[in-house]
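A single protein chain has been omitted; all remaining protein chains appear in their positions.
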Amino acid sequence: MQQEQPKVEAPKPEPPKPNARRTPPAILFDSDMGQNIDAALALAVLYNLGAKGKLSAVGVSRMSLEAAAFCDIMSRFYSGAGDLSSPQFQAPAPVGLPETGPAAPPTAMLTGLLGMKKPDGKPLFTHGVQETLDTADARVLYRNTLLTQNDLEGIVVLAGPATNLVRTLDMSGAKSVVTAKVGLLVVAAGAYPEGAPDPRIRADIESAKRLFATWPSPIVAVGIEAGEAAAYSGSRVDTDFAWSQAHPVAEAYRAFGKSPYDAPAQAALAAYYAGNPQESFFKLSEPGRIEVLDDGRTRFVPSATGKHRYLIVDATQKAKVVEAYAALASMKPAVPAPRGRPPQAAPAAVKPLAP
Amino acid sequence: MIVTKKKLDRRTFLRGVGVTIGLPVLDAMTPALVRAATKPPVRLMFFYLPNGIDMPNWNLDYQGKLGELPRILKPMEAHREDTLVLSNLTHNYGRALLDGAGDHGRCCASYLTGAHVKKTSTDIYVSGPQSMDQLIAGEIGQKTRLPSLEIGMEDPRQTGSCDSGYSCAYTNNLAWKSETQPMPPVLDPRLMFERLFGTSGDLSLAERLQQQRLRSSVLDFVRESTQKLTKELGTSDRRKLDEYLSAIRGIEQQMDRAAKDENPVDPGMGKPAGAPSDFGDHFKLLTDMVTIAFRSDLTRVGTFMITREGTSRAYREIGIADGHHPLTHHGGKVEQLAKVTQINEYHVKNFAAWVERLKQIPEGDGRLLDNLMLVYGASLNDGNRHIHDDLPTILVGQGGGTIKTGRRMVFRRETPFCNLHLSLMDRMGVQRESFGDSSGRLPGLDTV
Partner (left out) sequence: MMKQRLISVLVSGAAGLLVTTALMRSQTPATFETAVLPVIQKTCLPCHSDQLSSAGVNFQGFRTAASIQSNREQWDTVLRKLKTGEMPPAGVPKPSGLPGMVTFLESEFARLDANVKPDPGRITARHLTRVEYRNTIRDLLGVDFQTTLEFPVDDSGDGFDNLGDILSVSPLLAERYLAAAERITERALGLTKLPAIPLDASYADDDHYEEVVSFTGSAGAVHHVGPSFVEVTHRVEYDGNYVVVVGLTGQRPGEPKPVNMGLWMDGKLLYSLEIPAGKPQTVYFGPFEKREIKVFLPEGLHTFRLGFANDVDLQNVPVESRYNIRLNKFPQFIQFLGPEKPAEEVASRKKILICDLKTGPACTERILSTLAHRAFRRPVTKTEVASLMKIVNVAKKEGLNDERALQLAMQAILVSPDFLFRLERDPVGGQVHTISSVEMASRLSYFLWSSMPDDELLAVAEAGKLSNQKTLDEQVRRLMADPRSAALADNFAGQWLEIRNLDSMKPDPDKFPDWSAELRDDMRTETRMFFDYILRQNRPVVEFIDARYTFLNEPLARYYGVEGVKGPDFRKVELTDGRRGGVLSQASVLAVSSYPSRTSVVLRGKYILENILGSPPPPPPPNVPPLDEDAVGTSLSLRQQMEKHRENPACAVCHSKMDPLGFALENYDVIGKWRTMDGKFPVDSTGTLADGTKFEGPAEMRRVLTSKLPQFAECVAGKMMIYSLGRGLKQSDNRTLAQMTRNWEAKGFAFQDLIFEIVHSLPFQSRRGETQ
């Protein structure tokens, strides 16, 4: 029998276990794909981050099936799962589109690219977006994706109107998920410390206001000025993407406007920063607060307690910066090994039960 | 060689005065409905299939009006006008998220709770705080004799582990009354019979009332001693007794409701002798009683677990000797997959046969079926790869004219399954802003 009875108080709750399995941070990318070529470059950058970040959800901030189709083409291109005939085929994750909203007219970049044909007349790029039903409600897609992440490891990159992100915050229960999971939001929109209104802001001023006012995580903004400082020079396209006969980004670039032209790289910078926040050749502003004015202009107000900063491209580093993101954008993807077995066709042999 | 004689078993009903056997706690009474000439109430029941479905033989390759149906759904072709096929509903909380393996445990427990349940084999917890059927029962249950009905057809696994780190409570039950209280299904038709109809219908009203006075004196004793006890117990112990106490209160309310009623319900069937070994016989017995329960408004919401999640039941009835779950991990083997298809088909066949019987039953100036919502489906898409999106789901009945059947509706990908719950709750008169991880309601259920 227990002779002397040890006196103990109720033990304190066991400490939370450190998550043993370490995965690359999840990245959500929401953009106005098709409006500018930089979003396409950004997408390519994100697919090539490797261990630095896993692109886990892609959405479009305007109601554009063509834009969704382009994103689907990209995901098939980079997962190597594009070819329905290949045994590795797995339907790629759905692309997010706004919950509701008027259809945005397709741009030359999108119509041009989607119109391209192989010699045999088949489309040059296959995709699975025929109707809205083939896409996901971006709010749900983002919420569900974040739930698979370790706390505060999620990174969101926004290169378009804030519509989807703000609606996500509004969805019941979703704001707490964003608060718990997202560690950083990189916004490729605005001009800093101030400047002319960015179309990405003007497209939905109300949402932009609410995003900067209510988004729970720290925000790093990449302004127009940074994008122009480190523009992507048209002379590179043909060489950078030469390894692929038909690279959707290269084709998109050509379809977008008369090549060669230099493309501002706001979104691509944001994407690159999301994967390489420690990069030495980036400078960040002091902390502060970003405000959105009624006319769509942005203003940066320094404040020691602010959660917002903006990215500064040091003129002396310009070449390095461009080289870095361009190299990543045009990197040849390593096609991942297929998981599991290919789905089997239903057996024809068995006869149905007698009715 | 050994000469054996095969056995058959068709003794499904008790003979003699079987119907008055056993002492019911409650006596079935005709409900208010029959007296009041109001619009018939809407009733809801979920029919749960384990281990996913062989999707290539379930999926339709068209939207809109239902025409020819794929192999597994073939038996429903006769009822296509009353059937709504729903596609792309997703249960994100069935996925691992950060909890690793155990899709069977999760998908079953999250199906109606809309919760990502705690991965544990010892201290179960569902952050529901309750399953949607129990939410509904909590609000409208007092209108009927039984707030809800939980039915199953398979003895839950007795021992051993159920699914990688998930307690068997997660795979044995669909309905959760609270975070920690699952509602076990009735498996034995005989027990269900006693639950629904009691058995002293042959007593006079005076005798029944006396019986109830006596019973309440016993229940008073229980309530007093339980309340006294809880003062002496720790919080977690108290929770267990509170569960008992609330169950007792529920029974008292049911007795009061019964006491107000004059005429006992005539089951119109003998008392089942027990659970038949044959799946078809068993399913028919139980569903026929569901019919009566709905028809006489004994309950308005229920769950029917065709078999428990992860089951390895073999289907001798159709010559399949392998277990269901091992079969679903067919690794693409055609002959294994074929057996899965046959099992899926066999379930639908039995369900369709019941719908056929249901269609014959009038209610108000229409059919009983017009006022039902029977959701039939699984919480896994492909049982081999444990896929949690595009859950195979059909809805039978028109929910009191609020559902346009006879078509296939495809929703956007990743549409939360809980959106269906929200829409069904509306029709049961239980409005909520959201349920589980819902993002809204399903659009266009009532418009073509």
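Side notes on the structure shown:
Letters A and B mark the chains in the order given here, with residues in each chain numbered from 1 onward.
In this text, contacts are C-beta pairs under 8 Å (C-beta built on N, C-alpha and C of every residue); 3 or more make two chains touch, one makes a residue touch a chain.
This is a predicted model, so every value here is computed, not measured.
Within the full complex, the residue among B:P70, B:G250 or B:G364 touching the omitted chain is B:G250.
Within the whole complex, the absent chain has one touching residue among B:C108, B:M183, B:A258 or B:M409, and that is B:M183. Of the listed residues B:K143, B:R215, B:K404 or B:R441, the one in contact with the hidden chain in the full complex is B:R215. Checked against the full complex, the one of B:S204, B:S236 or B:Q431 touching the unshown chain is B:S236.
For chain B, the residues touching the absent chain in the complete assembly are 1-18, 20-26, 100-103, 120-124, 147, 150, 155-165, 167-169, 172-173, 177, 180-188, 191, 194-195, 210, 213-215, 217-219, 221-222, 224-226, 229, 231-238, 240-241, 243-244, 247-248, 250-251, 273-274, 312, 314, 316, 321-323, 326, 329-331, 333, 335-336, 384-386.
Everything that follows uses one rule, which is that only the chains that are shown with their structure count from here on.
Chain A and chain B have Cα centroids separated by 42 Å. Of all residues in chain B, those touching chain A in their complex are 54, 56-57, 71, 74-75, 88, 90, 92, 95-98, 116, 318, 330-335, 337-338, 341-342, 345-346, 349, 382, 385, 410-416, 433-434, 437-440.
Against chain B, the residues of chain A that register as touching in their complex are 19, 94, 99, 132-137, 139-141, 143-144, 147-150, 171-173, 340-347, 349-350, 352-353, 355.
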